[in-house]
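Every protein chain but one is kept in place in this view of the complex.
Then we have subunit A:
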Amino acid sequence: MRRQVAVVAFAQTRHTAGDGGLQEAEMLAPVIAEVRERTGLRRFGFTCSGSCDYLAGAPFSFVSALDAVGAWPPISESHVEMDAAWALHEAWVRLQHGDVDTALVYGFGKPSQADPRAVFAQQLDPYHLAPLGIDPVSLAALQARAYLERSGATEDDLRAVVARSRASGRGNPFALHLPDPGDTGYDVAPLRACDVAPVTDGAAAIVLAAGDTARGLCGRPAWIAGIDHRSEAHAPGVRDLTRSDAARLAGARAGASGIEVAELHTRFSHEEPILREALGLGGGVEVNPSGGPLSANPEMATGLIRIGEAASRVHDGTAGRTLGHAASGPCLQQNLVCVLAGGGHG
């Protein structure tokens, strides 16, 4: 039987649209301090982080970030070269072993230091895609076009997603406060600049705890009722880009039903309707009340923040069952779904 594990603390930076002048570890340290303070924990049974060396421009950049945690006496530590939502999955698996009761998960990114489009072009297959020089926004626009033509939705429908996300983001002290979208012309048609998540620096941390430890650390633990992640073929030409099978499958395996609030890792506006459809989120589900990635997109922390924001709604009692989603790879190639629930699930 699965061990019950909950999100017991979540902290994030006030994200910035440009370089705030801090190194990664300096940016990260206050959020680690915040989750320690909130839980009273100095040390954790396991520590796992998500980051990207290409964003930092340095190999093993996660090692220097460990300075924000303090690694002496030696700690049990791991890292994913992905969004920290996948680090959270690894920590959840680690807690299933039963010998440790707490885990620290964090992610950080400073895409403002480089050209994130060029950085993420490096993740493409080196034989057929990378040599073409195609960037993630151009790939996303191919998917947006395919989705609009299949669904009959219009570019105005995408703009409405952006307007709603930005309005919500202006109510979130941690997000960038962006104006209502204007017509800035196409970035890569059919996507306009506002349809693309902004370049954002930031970091976030989550503490996971199991069973009674979780109950002791948090008044309303956000229990992980289900978590799953799925990946599709990398090549965009072999997939139906208008649908996300990986999100559908991950949602089904994670038990995504009865959801009241969903935080979706929508790096582009058209991804929201594709994900709503894949996850079976009806019109009654509140999506991205934080403003979502279209209001703040600190790479490698953005997906973890979705889980943190979804957990916060359980922590503060405003929702009983929420969903955090993370995505990775071109055109929603990989999807992680984490279903969080309040009392009765412990």
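Quick note on the criterion: a residue touches a chain if its C-beta (ideal position, glycine included) is under 8 Å from a C-beta of that chain, and two chains touch if they have at least 3 such contacts; residues count from 1.
As a convention for this text, contacts and distances are computed from a predicted model.
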Can you pick, from "Ubiquinone biosynthesis protein UbiV", "Nitrogenase molybdenum-iron protein beta chain", "Carbon-monoxide dehydrogenase large subunit" or "OB-fold domain-containing protein", the UniProt protein name of the chain not displayed? "OB-fold domain-containing protein"
Have a look at A:144, A:158, A:206 or A:247 and name the one touching the chain we're not showing. A:144
Sole residue of A:241, A:274 or A:287 that reaches the chain not shown, by the stated touch rule: A:241
Which of A:69, A:88 or A:194 contacts the chain that the document leaves out: A:194
Among A:27, A:65 or A:134, the residue in touch with the chain that has been omitted: A:134
Which subunit A residues touch the hidden chain? 17-18, 54, 57-58, 112, 115-118, 121, 126-129, 131-135, 137-139, 141-146, 149, 176-179, 181-182, 184-194, 196, 198-199, 232-233, 235-238, 241
